[in-house]
Each structure stands twice: as C-alpha cells, then as structure tokens.
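Heads up, one of the protein chains got dropped from this complex, but the rest are sitting where they should.
Moving on, here comes subunit A:
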Amino acid sequence: MAKVPRSFRLLSELEHGEKGIGDGSCSYGLKDSDDIAMYEWNGTILGPPHSAYENRIFSLSIYCGDKYPDVPPLVKFESKITLPCVDQQGFVNFSRIPSISNWKRDFTLETVLVELRRDMAAPSNRKTPQPPEGAEFPPADLETIAKQRNL
C-alpha cells in the first residue's frame, strides 16, 4: 500500500474536519489557518448524554509532531476534567485508553476524540464527579513537550 505522507494525511483530515464529523459531538481544526506545517490543532468534545460530562463542551489542544501519524499526537485537555486517562496537567495518557493504546497509523484525530468521548461514557467513568464548569488546566508549551517525548 502507498504510505500517505504526514502533510497530505493532515490535509485530508482537515478537509474532513471542516465538513463536520458525524453528529457534531466532536470537532477539530487547525489552530492557525496559515500554519503550513499543520502542527497545532484545536478540538472539542461534547460530553456524552446521561453522564457527569453531559451538557459540557470540553476544549482540547492537539499537537501533531513530525512523526505523526506513525506516532500518536500530543493531546491536552484545556477544560478541566476528571478522567483516568487524563493527568494532572490535562495531558491524555494513551496507554490508559485500551481501544487506542496500541497506536496504528490509520488512527486519526477523529479516532482520538471519538474514543475519548467513549471513555467518558464508560460505566466506570460516567458517574465520576467533575470539576466546576469553566475550570481549566494550566497552560503548557505543547511543542516543547512533544519534542521531549520524541513525537
């Protein structure tokens, strides 16, 4: 199979994201519309119904490093959330989400957001009390952290 390079892969993800995904419960786009290297992205997840996350919009920052999609993106919640796969700084720990812990090249930003939302709705998580709405994780320099983690 032809191996789609990072740039064309991200361009097609961008087009897909601009059209809107499925029922609108997740969305994403480029943070800066003229970032030709397409490093920094924004994402949102609408909290799943019948859960402690219901009626909240969670904002995320996503950094797609030079090795994406061979390696996962760096994903950070900006909105404060209590979820086992999210650390104290808001960063997503992929090893704590079984469905994507074993990263595959055909996983996309959409996959990540949809699986995070599914994790919120999981029986073990959906009743976890949540921080007050509007609270945020401390800001972080995603570029530096992505480089440290070799992403």
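Simple rule for what comes next: a contact is a pair of C-beta atoms (placed from the backbone, for glycine too) under 8 Å apart; a residue touches a chain by one contact, two chains touch by 3 or more; residues count from 1.
Definition applied: contacts and distances are computed from a predicted model.
One chain of the complex is hidden; its UniProt record names it "E2 ubiquitin-conjugating enzyme", one of "Elongation factor 1-beta", "E2 ubiquitin-conjugating enzyme", "Cyclin-dependent kinase 11.2" or "SKP1-like protein". Contact with the undisplayed chain is limited, among A:S33, A:N102 or A:S124, to A:S33.
Residues of subunit A in touch with the missing chain: 1-5, 7-8, 11, 14, 33-34, 36, 38.
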